[in-house]
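Note that this complex is displayed minus one protein chain, with the remaining chains in position.
Then we have chain A:
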Amino acid sequence: MSADKLVVRNLSKEFRVGRESVLAVDDVSFSIAENEFVSVVGPSGCGKSTLLTVAAGLGDPTGGSILVDGEVIRGPGRDRGVVFQSYSLFPWLTVRANIEFALRGEKIGRVERRLRALEQLDVVGLGNFADAYPSQLSGGMRQRVAIARALSYRPSVLLMDEPFGALDALNRRTMQELLTKVWEDHRLTVLFITHDIDEAVFLSDRVLVMSARPGRIVQDVPIRLERPRRVEMQTSEEFLELKQHLLKSVTSTDPALAAGGRR
């Protein structure tokens, strides 16, 4: 593997809830190689999204740091594209204008900007919806636009915070297929946050399991399924074994789940 693209070094984050402070992320360290797809899975409230917020530069850590290309992250920047869970499209702009908005930072003319927006929409299969408004699209389509927008300005790192979390099961599967395909074609470094183990295994080169309260990385599992990934793999023995293994490790991190899944 090539050099580390993104390095998380002894990261911790405390939140103040009333008078108590909660340790959301506790001394987490790991690194992601260039063009590697890494997922972080864990029970809700384990601080996995906090990790991404810090990586995006939208929140400060309490201790430690995240480095990209050897530089400590102070704030957000165009080197890192972010896809949020939902509500991230500008509702007053058309789909095309949403992507052109992201391209304003590039030194290109209006015509080229437009062409690149349309080209990017084709990548996610929404070429025919360029002039629609976000509210006219389904949840899945909106997330496609959000992904197209994050890819449009070619960041070297893509940060995705449960991007398919708000979608129904069918849509989610389609989006996973789309994302794998796009990633396999374009290759970039991805940090992907999810609570869906199937999703993590299907998409990733590596899956990190995070425990809740305090949030720690308890497992680092390489996924050696062959690429290109296809949906049929999800029923293969190898896939199911990985899934079983991860499921067990996620469950064991959460006392409530381990006790029989009742909360």
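Keep this in mind: a residue touches a chain if its C-beta (ideal position, glycine included) is under 8 Å from a C-beta of that chain, and two chains touch if they have at least 3 such contacts; residues count from 1.
One rule holds in what follows: contacts and distances are computed from a predicted model.
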Given that one chain of this complex has been left out, which of "Malonate decarboxylase acyl carrier protein", "2-oxoacid:acceptor oxidoreductase subunit alpha", "ABC transporter permease" or "Chromosome partitioning protein" is its protein name according to UniProt? "ABC transporter permease"
Of the residues A:K48, A:R96 or A:R142, which one touches the chain left out of the display? A:R142
Across A:P43, A:P61, A:G81 or A:G215, the one contacting the chain not displayed is A:G81
Suppose we count only contacts with the excluded chain; which residues of chain A make the list? 56-58, 75-78, 80-82, 84, 86-92, 101-102, 104-105, 133-137, 142, 153
